[in-house]
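Left out: one protein chain. Kept in place: all the others.
Going in written order, the chains are labelled A, B and C, and every chain counts its residues from 1.
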Amino acid sequence: MSDNRGPAPDGATDGAATAQADTRSVKTGSLSSLVNTAGVYGIALLFLVLGAVLQFTGAIGNFLSPQNLLNIVDAVALVGIVAVGMSFVTYSGNYADMSVPTTMGLTGYICIELLRYGFIPAIIGAIGVSLLIGVLNGFVVGKFKANPIIWTLAVNYVTMGIIRLVWVNKQIYPDMKGSSPDVVALFDAIYRLRFFKLIGLPLVILILLVVIGQFVLTKTSFGVKLKLTGSAPKAAKLSGIPIETVIMTSFVLAAFTAAIAGLAVTSLSRVGAWYNGAGYDFKAVTAIVIGGMTLAGGRGTILGVLGGSLIIGILNNIMTLIGIGTFSQDMVRGAIFILVVGINAKSLRSLGRDDA
Amino acid sequence: MRRSGKINFLAQGDKYRIYILFVVIFGFMSIFAPKFFSVFNFTTILNAIAMNATVAIGFTVVMICGQLDLSIGTVITFAGCLTLGLQPLLGFPGSIAVAVLGGALVGFLNGILVAKAKINSFIVTLGTMTILQGAIYQYSGGNSISVTTDEAFAISDFLQVSLLPLLTPRILITLILVVAVEFMLRRTRAGRNFYIVGGNRNTAWLAGINTDRYLIGAFVLSSVMAAIGGVVSVLVSTAATLKLGEISLMYVISATIIGGTAMSGGKGGVLRSVIAILSLEMLYTGIILFGLGNEVKIFFAGLILAYVVLYEAYATYRHEKNLGQRPELMKELATRLSTKEKKLLGSRGA
Amino acid sequence: MKKLAFIALAIALAAFVAVPLIGQTAAQKANLAASLKIDTSKLLSADNQLLLAPSTDNRKVPKRPADPNKLPETDPLHWYDMEWAGWNVKPTNIPKSPMTGAIGKKVIFIVHGDHPWTTACILGAQKVADAYQMEFKALSPNWDKVVQDQMIDQAIAEKPDMILLIPLDAKGAVQQARKINQAKIPLHLFNMLPDAAALNYSLGWTGPDDFGQFRLLARAWADELRKRNPGAKSIGVAYVQHAPGGSPFFARSFGPISELAGYAKEIKTLVAASPTPATFDANTTMQLVSDWITKYGDDLKGICASDDSAQALGIFEALEKAGRNDIVVVAAGNSKQGMDLVKDGKLFGITYQTAEGDGALSVQYAADWFNGKKLAVRQNLAQHIITAEDVEGFYPPQW
Partner (left out) sequence: MNEESMGLALEMKGVRKSFPGTIAVDDVDFEVRPGEVHALVGENGAGKSTLMKMIAGSFDDYEGQIIVKGREVRLHTPTIAKKFGIGMIYQELSLARPISITENLLAGRLPRKGPFLDKRLAKRQARSLLEGVGLDLDPDLPIEDISQHEAQLVEIAKVLGNDPIILVMDEPTSALSREEVERLFAIIDQLRKRGIAIVYISHHLPEIFKIADRVTVMRDGKKIATKPIGEVTREEIVQMMVGRSVKEFYKRQERTIGEARLRVKGLSRFGFFHDVDFEARRGEILGICGLSGAGRTELARVLVGLDRADAGSIEVDGSPVRGSTMAEHLEQGIAYLTEDRKIEGLALRLAVDDNILSAIIDRLSSASVFSKSKGMQRVRALIGELSIYPPDPSRTVGNLSGGNQQKVLLAKWLASEPKVLILDEPTRGVDIGAKMTIHSSIEKLARQGCTVLLISSDLPELVGLTDRVMIMRKGHFTREMDYGECSEESLLLAANGDVGTGEGRAS
């Protein structure tokens, strides 16, 4: 999309890349991505220290209290879940999945509609439908190299239209669809279930997803193929890697985590509404990019993405604790975002990467 | 044999696709949609697109450079708020100037970060978008801003008097901007350079074109156009609502793509984007006139966008597959097949 | 809708036939008589409430201070132009009532955007319109002011007997109203209380008295807070605000703030903020409130939310995590989630915001105008605070 060295469909001759090739110093992809990840947690740590300092100077109260730290991670759990899935799309060199919001909304509607047939069928059905969206996205982007952003944007529109046509602009409630109270209770618990009265289910899911995601990305054959696909799609294809399938899988993963987040949001707000997932697309992208994944693809880690989400969480927390108005918080968030990414980009270039 | 542009149907198809779409929608709605075909209705449509059309001008140039500008929506609102917010202090000329300059500044910032700091424009403008959103709320204190003096009303009325059928000053402003920029893109060296920069930055650099300057220029143009769009719009409605530009971003992106400006850069044009917006707006109006709801609007908008994206992607896919096919071999193939068939017939006969 | 038109026509014809010599005017008289006979006061909304419950508000309209903005935000009169908008307007060429009866009149009903609330609102309006056999047409611009302006142009072109409008924006309403007014089409604004200037161009305004409701809510809330913190010198409270860009943003925070400044001085405002970037997202609200709890700890005794669904749910997630059940929470609106929370004894109180009634009252206002009734410029919906006692009475929810 924005730099002609990205794996954009036009496969632009990377003249500029080679023009700068000589200036590249020698570092390996994997190492530099580790460096990035480290960097991300460095920033996260920086913010933590900042918080601590502010606490000891008395500017803000008990920032370091377990409860507060837990609040921070709780707050980013949902965005984190979406981000982990979407980061596979980014890693595959396809920027982002903008159909996430309505995928989340749709999941909620489907699940609530199916609750009357029992909890498990409802969950499976809902996730199943969302996976179909992932397959569609993956097929079109993978096979025909459609521009991912625009395509998923279009899918987002269509899905929105479908939701509102089917449910005639109504929102639906878990307990008003003739489903048994205990099933509704179960549904209610998706977000609210807390282990040891402390760690919420979404957080547990997030951690699981991060661990699995990190493993898949670094240790499995799919991960390796994804890396090649993301860094050099043509070369990957000509190495016998079925990049169409690889890309499709990444979109399916994105849809899957979006579905999980969608269920959680619906459970939390106890309503199936088309606006349930609004804003999660950009939130996730922010987390991913701050997490050190470059839109050019093939670089970054899932751990980094988690770090990215945490940075956002800590930042918001500190700002509210200081008492910065939510409007000014927007400005700070935006500035920090550009700053962090800018630094990341710079470090990448100093590592001999000409893409940011 | 000279290979000419003519044999590349796909490119030709792309060239005229948006105009075909326009004619189709216009025709269909004129025939079937109740009360669609009337000067009055067209005027309201043109009024409705005035702002987004203006915004699309700059945004298209950014896309021609192979970049993306997510901040246009908030720039619209920001400029709107400044125009009316500062009017009591500076009077309209002053406040409008500040608003447009403010826009230019944002664009400059975007441009610098993309061209010099080499950060992906998607990220840069996502950041500035967030910053501006906060700035707007901060500045307005959460309440929309209006000026209800007679002067304001006078300006508003003036912008809406119809000079000719279908032509109000407001529409005229947009029209002039569209024509000017389209002409610049087509007929001036600078204009063509935007395409070269978008097509391949290296080419441009080797041709001695200052790519950074053009990138920055594109972003400035984009923000300035967004600002102008916002300014005119609030002058007409005498009120700057905090959601003014909220819908514009996705609207303009879709329209630009439907218009045939490629996200990979180096292709497209302002006029096509505006025609696309006009087509979409006619579609929307028609749907409303049919008494259908917004969900139908959204659904169709999505379908058209999806179709266009899919069509283009598939076209390039086919194109690349058959690149370098030898026509004489295809001819030979045809003849051979026919002979085969003859053989077959013969053998059956025997 | 067509059917209505026919019935209306039929009646008009009947009247015409009945008195052949006197002709039209007689028909109109008959129509007026017929219209006046129609009684809508017994109509019910989906939650089995009276659709057109009479307003119980008997407050006197105070005098406008010289410059309200000079006064502190904690002074009720600072908000005069928002709270009392419409009471002292200078009507500019407002058309006279034709006195020809509501039956068969054509009204165009333009709302702000698609939302379950809107669906219910239109339903309520439809009920009254049906009762008066009006030709009723509803339009929704889906939260896009540009589209709303376009719809207004088209409505004007259709030359209806009246336009009923929920402006998308308080300030933006002025120009919209002015435009319709200049087209000499009767205009009635409702639900969103517009900038005072807008009301100069409209017959009147009907809708929820957001400020009034929240002053009521604030008092009930204050009493409860006092009950739970007997003799406390200071009771800290926080406000989760509405999305910026409209009177609710102010009414639902500064309403109570300015009310309590007089009614319960010991109640101190710790913080008031609108969750960003997503105002009505439970998760975002949860994060905000969690941080407040961390920041203010036990000083935080009460929370007032501007939405009783997503926001309220987010708030209670935060409270549960912190194990705080001492905090008194009140909120606006009676969504299903909100009423469930009241029933579970979590939410202390919510304002009753009848969506159907909102639509219904506006159409009733129109009908009364056609029928030549004397009308106050402004009519508020009946005020009511739903608490655990009476929440059962409001099921099933309207949306």
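Some observations on this one:
Convention: a residue touches a chain if its C-beta (ideal position, glycine included) is under 8 Å from a C-beta of that chain, and two chains touch if they have at least 3 such contacts.
Just so you know, these numbers come straight off a predicted model, no measurement behind them.
For the chain that is not shown, the touched chains among those present are A, B, taking the whole complex.
Within the full complex, the residue among B:N41, B:T60, B:N143 or B:N193 touching the omitted chain is B:N193. Although one chain is not drawn, the whole complex shows that of B:I209, B:L271, B:I287 or B:L305 it is B:I209 that touches it.
The chain that is not drawn here is touched, among residues A:V141, A:L228 or A:A345, by A:L228. Mapped onto subunit A, the interface with the missing chain covers residues 10-15, 17-19, 21-31, 219-225, 227-228, 231-232, 234-242, 298-299, 352-353. Residues 1-5, 8, 11, 186-189, 192-193, 195-196, 198-200, 202-209, 262, 264-267, 319, 321-330, 332-333, 336 of subunit B touch the missing chain (whole complex, contact as defined above).
Just so we're on the same page, only the chains that are shown with their structure count from here on.
For the pair subunit B and subunit C, chains touching both partners: A. Contact analysis places A-B first among chain pairs (by count of C-beta pairs in contact). Seen from the C-alpha centroid of subunit B, the farthest chain centroid is that of C.
Subunit A and subunit C, compared by their mean Cα positions, are separated by 39 Å.
Measuring from the averaged C-alpha position of subunit A to that of subunit B gives a distance of 28 Å. Contact with two or more other chains is made by residues 130, 133-134, 137, 142, 293-295, 297 of subunit B.
Multi-chain contact residues of subunit A (touching two or more other chains) are listed as 164, 169, 325, 327, 329-330.
By the touch criterion given at the top, residues 66-68, 113-114, 117-124, 126-135, 137-138, 142, 200-203, 205, 250, 253-254, 257, 262-265, 293-303, 305-306, 309-310, 312-314, 316-317 of subunit B touch subunit A in their complex. Only residues 35, 40-41, 43-45, 47-48, 51-52, 130, 133-134, 137, 140, 142-146, 148, 153, 156, 233, 236-244, 246-247, 284-285, 288-289, 293-295, 297 of subunit B touch subunit C when the two sit together in their complex. Considering their complex, residues 60-63, 65, 67-68, 70-71, 74-75, 78, 164, 169-171, 173, 176, 191-192, 194, 265, 268-271, 273, 278-279, 283, 313, 316-317, 320-321, 323, 325-327, 329-330 of subunit A touch subunit C.
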